[in-house]
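Working notes, beginning with the structure itself.
The other protein chains are all here in position, but one chain of the complex has been omitted.
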Amino acid sequence: MASDVKTKEGPVSPGTVSGTSGSDHGRLLDRIFRRFTVASALLVLVILVAIALFLLQQALPALRQNTANFFTETRWAPDDTPSVFGIAALLYGTLVTAVLAMTMAMPVAVGVALCLTQYTPRRLARPLGYVVDLLAAVPSVVYGLWGLIYLVPKMVPLSAWISTYFGWIPIFTSDGIFGKSIFTASVVLAIMVLPVIAAVSREVFLQVPRENQEAALALGSTRWEMIRLSVLPFGRSGLISAAVLGFGRALGETIAVALVLSANYTISAHLLTPGGNTIAANIANTFGEAGTIGRGALIASGLVLFVITLIVNFSARAIVARRRDFTAATT
Amino acid sequence: MNIARFGRKAPLIGVALAATLALAACGSNSNGTSTPAASAAASIACASGTLTASGSTAQANAMSAWIKAYQTACSGATINYGGGGSGAGVTQFQQGTVDFAGSDFALSATQQPAADARCGSGNRAINLPMVAGAVAVGYNLPGVTGLQLSAATLAKIFGGQITKWDDPAIKADNPSATLPSTGIQTYHRSDGSGTTYNFVNYLSHDAKADWTYGVNKNWPAPGGQGAKGSSAVAQGVKSTVGGIGYFELSYATQNSISTAKIGNGMGAFIEPTTANVVSFLSKATVVGTNGDLALAFDFTNTDPSAYPAALVTYEIVCKSGNKSAQLPLIKGFLTYTSSLAGQGILDSNGYVKLPAALQQQVSSAVATLA
Partner (left out) sequence: MTQGTIDVDPLHLATRGRLPRYATLLIAVGCALVLWVVFALTPAQGRADFLVALVLLFVVAQFLVSYFVEGGRKARDRLAASAAVAGLFAALLPLAAILGFTIVKGLKRLDIEFLTHSMRNVADSDPGGGAYHAIIGTLEQVAIATLFSVPLGLMVSIYLVEYGRDRRFARLVSTFVDVMTGLPSIIAGLFILSLWVLVLNQGFSGFAGALALSVIMLPVVVRTTEEMLRLVPAALREASFALGVRKWRTVVSIVIPTALPGITTGVMLAVARVIGETAPVLLTVFGAASINFNPFSGPQESLPLFVFDQASLPNNTAVDRAWAGALTLIILVLVLTTAARLLTSRSALRGR
C-alpha cells in the first residue's frame, strides 16, 4: 500500500522513475506551497489573537474607570462622571430571552424533524426538508421587521389574555401595558431559531441506521417506541449540537431584538411588561453616542457574551464527546 | 484546470459580467421633483463632494428638507445626515467621523475640550443655532381633542405617578373633556437626546415641586418605554392607545398625532405653534463668546403666549480647522440653511425660523468658517 512508504507529508516521490518530474524544482515548489498554507494558517491565528487582544485592551480601561460592580450594576452610564455601568440587566435579558426561546423552539423543532423523517411520506418530506433548510437562511432583520409590524400588535391581546388567566403565576403578572416585552422578543427569537434547529435535527435523524429502526419494529414496537429506542438515543449528541447552535444564535441575536424590545435597564421578573434589554441590542442601540469609555464598556459586555457562547459550545462538545465514548461500542 | 469544463462555464461567467455591468449602469439618483424654487436656486452656493453629519433627530425633518433643496440645486453634492440623537452627534463630532453635528443643546464645558481638539490645536468648535422648534407633547386618545396638561401634571405623568387618563389631576386641567380610564403609556427617548434635555429643562423650571429627577440628555426618570430617536417615540405613541410622548412638532404634524397644550409657570395653557415659539425665543439671549452663538432661554418669560418647551438645534462645526476638502461644501450648505431662503422653508415643515437678528448673526458666522 502506498501508506507503507508515506512520510509525514506524503509518499516519497520516486524521482528516478520519471526524469521529467524535475525533482529539485518540484521539491522547491512543494515546499513553497506548503509554507504558503502554513503562513495562511499562521496569519489567521495571528488575526484572531489580535482581535482578542485588541478587544481586551479596549475594554480594560473602561472596566478600571467603572465605579460600580460590572456584574451587579444595572445602570448603564459609562460616559458620565463618575462612570457607572454594569451588565446585570443586560445579562438577565440575554439569558432569559434565549432560554425562553429555546424552551419554546426545541420541542417544536424536534417534532418537525421527527415528523419529516418518520411520519410524512417520502415524496412530501424532501421538499418540506428543503423548505426548512431555506427558512434557516432567512436573515434576522426580516424576522425583526415581521415581529415589529405584525407580532407586537398581536401580542397585546395575547399577553392580556395570559395575564388575565395566568396572572397568579408571578412571571405573568402585569399592570395592563403590553407589547414590546421580553415575552414578545422570546417568541420572535423562538421562531427564528426554529428552522436552524429543525434543519440540523433532521440531518441527524436521517443518519440513524435503518437496521436499528427496522430491528425495533420487527420486535413488535410501535412507531413511537421505535423512535424512543433507536432514533432518539442515536441522535442525542446531534440534538445537543443542534440545540447549542440555536442557543448560540439566540444569545447573539441583535437586530430582531433591537427592533422588538423597548429597551430599559431594569431586571423584572414580569415577562409581559415592556422593558428589558440584551447585551447585543444594547451595543446596537448605544454605540453611536458611546465615547471612549462607553465603547470600552460595550466591548466588555460583548466579551462577556462571547465567553458565555464559548462556555455553552465547549460544554456541549464535552457532553457529546463523552456520549460518543459510551455509544461507540454499541454501533 | 480542465479547459473543456471551463469552456462550459464560460457563458455563465459572461452572463454574470454582463449582469454586473448592467446593474452598475441602471441605477439612478433622481427622485421626486427636480425643479427648485427660483429664489432658492439663486442663494445656493454650490459645491461638490460628500458631507457626513449626524445628531439631533429633532431637526432631522428640517435637515431632510434642506438637503433635498440643496442636492436638487447642486447635483454634485451629497449630504448624509445620520440622526442618532444629539448625544451621538456630539460624540461622533469629537471622534472626527462626521463633518458637523446637530445638537439640541450647546456643547457643555466637559464636551468643549474634546470638540476643540478635533478641530486641531488652537481651533475652536462653535455652536451655530440653525432651526427652532417646539417640543410637542403628543398623545393618542381617540375622541379627545384639545387636551390641556399643566407642567405639574406632565411631571407626574412622565414621572410615573399618574397612571390613568381619568386621573383627577388631568380632569382638573380639562374640566370640559370626557376622559377614558385607559392606562397611560409614556414614551421617552432611550438615547442621549437634546429633545429630552429641553423637555426636562422645561419641566424642572415650570414644575419644580413635581419634577425631582434633574435635567439630563439621558431620560432621568424611571418607568415608561424607551424608544431610539424621535421617529420611534412618534411611532410608539401612534401605535398605542393611551400613549403619550414628547418629540419635535414636525413629527406630530407629519404623523397626524394630536398635541396637547402645555402649561407654563403662570397657569396658562399654550399651544405649540410657530407664533408661540417665536414669542418664547424672542427673550432668549446669546451667551456664547468668540463666534459661538449658544443661547440661554428665559423661563421667567411672562408673555402669556410664549410656548415654554421650545428648542433650538445648533450645528456644531469647527470655526477653523475644517478639512480643506470638505470646507466648501460645509460653507455652501450652511450658508444656504442660514440664509433667508433656507430659513423660509422651515415654517411649512413644522419648524420655526430663527428670529431675524439671530439669523443675521448666524449667516455672518458661517461666512467666517475656515
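Labels A and B are assigned to the chains in the order they are written; within every chain, residues are numbered from 1.
Going forward, contacts are C-beta pairs under 8 Å (C-beta built on N, C-alpha and C of every residue); 3 or more make two chains touch, one makes a residue touch a chain.
Worth saying up front: this structure is predicted, and the values here are computed from it rather than measured.
**Q** Could you run through the displayed chains and say which ones the absent chain touches?
**A** Taken over the complete structure, the missing chain's partners among displayed chains are A, B.
**Q** Which of A:I149, A:I169, A:A269 or A:A321 sits in contact with the chain that's absent?
**A** Checking the options A:I149, A:I169, A:A269 or A:A321, the one contacting the hidden chain is A:I149.
**Q** If you put the missing chain back, which residues of chain B would it touch?
**A** 1-2, 23-24, 26-32, 50, 52, 54, 61, 64-65, 67-68, 71-72, 78, 80, 82, 95-97, 228-229, 231-232, 234-235, 238, 251, 254-255
**Q** Can you name the residues of chain A that touch the chain not displayed here?
**A** Residues of chain A in touch with the missing chain: 2-3, 9-11, 13-15, 17-18, 21, 26-27, 29-30, 32-34, 36-38, 40-41, 43-45, 47-49, 51, 54-55, 58, 107-112, 114-116, 118-120, 128, 130-131, 133-135, 137-146, 148-150, 191, 194-195, 198, 206, 222-225, 227, 248, 251-252, 254-255, 259, 280, 283-284, 287, 295, 298-299, 302-303, 305-306, 309-310, 313.
Here is the rule we use: only the chains that are shown with their structure count from here on.
**Q** Suppose each chain is reduced to the average of its Cα coordinates; what separation in Å results between chain A and chain B?
**A** 39
**Q** Going by the contact rule set out above, which residues of chain B touch chain A in the complex?
**A** For chain B paired with chain A, touching residues are 54, 84-85, 87-88, 90-92, 94, 110, 163, 183, 185, 190-192, 218, 225-228, 236, 239-240.
**Q** Contact residues on chain A for chain B in the complex?
**A** Per the stated touch rule, the residues are 77, 79, 81, 153, 175-177, 179-180, 262-264, 274-275, 285-286, 288-291, 294.
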